[in-house]
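Here's a structure for you.
Note that one protein chain is taken out, while the other chains of the complex remain in position.
Let's look at subunit A:
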Amino acid sequence: MDRNLSRNVKRDVWEKIVEGIFLICALAGVISVIAIIVFVFYKGLHPFFGEDAYSFWDFISGTRWAPSQNVYGVFYMIAGSVLATAGAIIIGVPIGVLTAVFIAEMAPKGAVRVIKPAIELLAGIPSVLYGAFGLGVVVPIIKEISPMVQGQSLLAVIIVLTIMILPTIVSLSESAIRAVPKSYREASLGLGASKIQTIFKAVLPAAKSGILSATVLGVGRAIGETMAVMMIAGNPTQGLPNSIWSMVRPLTTNIAMEMSYASGRQQEMLFATGVILFIFIMIVNITLLKLTNKEGDK
């Protein structure tokens, strides 16, 4: 009797211990997020405080990056990142949504069996491969038609980013479109609308919030992309882009290019660039959470 009891106690203790271990593991995600934020922000905000502080305004509004002369301006990088992302969204979202419409509403079964794996593969291709594609195909073509001497340009970045966000847009839009109840379509068709009218007037409006989430996720992916963009952006040390042919230096590539050898103030400034990027990503994340929660409430 006594032995049984002690065995039960032991078992209960063991159960509690394991539950504790599970809990600690579950907290690993939270701890990671906090650690990342603390470290990146601490290091990134450091140069703007204390003696010998760098003016935050000069940092955020400057259009020249010259670490050797202690000049750190990231405004032209912000402009590059935002323009590239906007361009990719403007081209990528319509193409992606129409592809999703094709898969969900119109495609014969055989076609779906080709397109869906293609999109999954597109989603899995490492970004360095997109970079190789950009460098070997997109940049030479642009060089031919561009008024500038080089092919590395905002346009090249937009084209590659468009391709990279397509899988995200297509697969999320597709599930949003599939989630629209059949009765919507039947009612619309029954009222005499054509199939195309039904899709654009009844189905897509109903799938609006899902498509919006897909778009926001696409923004996140585009603004955070580094390696593919680094090889095709040109990465100039100064100057706002004034046309789609001009070179850009997105925030991400600024970090990746100089981090391996930077030290001191320059390194801190790279972290500061990371902070700006992080703020953009946070806005994207929070928008996304708001959107999905709203969807859940419905």
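Everything that follows uses one rule, which is that a residue touches a chain if its C-beta (ideal position, glycine included) is under 8 Å from a C-beta of that chain, and two chains touch if they have at least 3 such contacts; residues count from 1.
As a convention for this text, contacts and distances are computed from a predicted model.
Only one of "RNA polymerase sigma factor", "Extracellular solute-binding protein", "Phosphate transport system permease protein PstA" or "NADH-quinone oxidoreductase subunit K" fits the UniProt record of the hidden chain, and that name is "Phosphate transport system permease protein PstA". Residue-wise, the contact with the chain that is not shown comes from A:K43, picked out of A:K43, A:R64 or A:R178.
Looking at A:M148, A:A206 or A:I281, the residue that reaches the missing chain in the full complex is A:I281. Residue-level contact of subunit A with the missing chain is found at 11, 14-15, 18-19, 21-23, 25-30, 32-33, 35-36, 39-40, 43, 94-96, 98-99, 101-103, 106-107, 111, 114-115, 117-122, 124-133, 135-137, 163, 166, 170, 194-197, 200, 220, 223-227, 230-231, 252, 255-256, 259-260, 270-271, 274, 277-278, 281-282, 284-285, 288-289.
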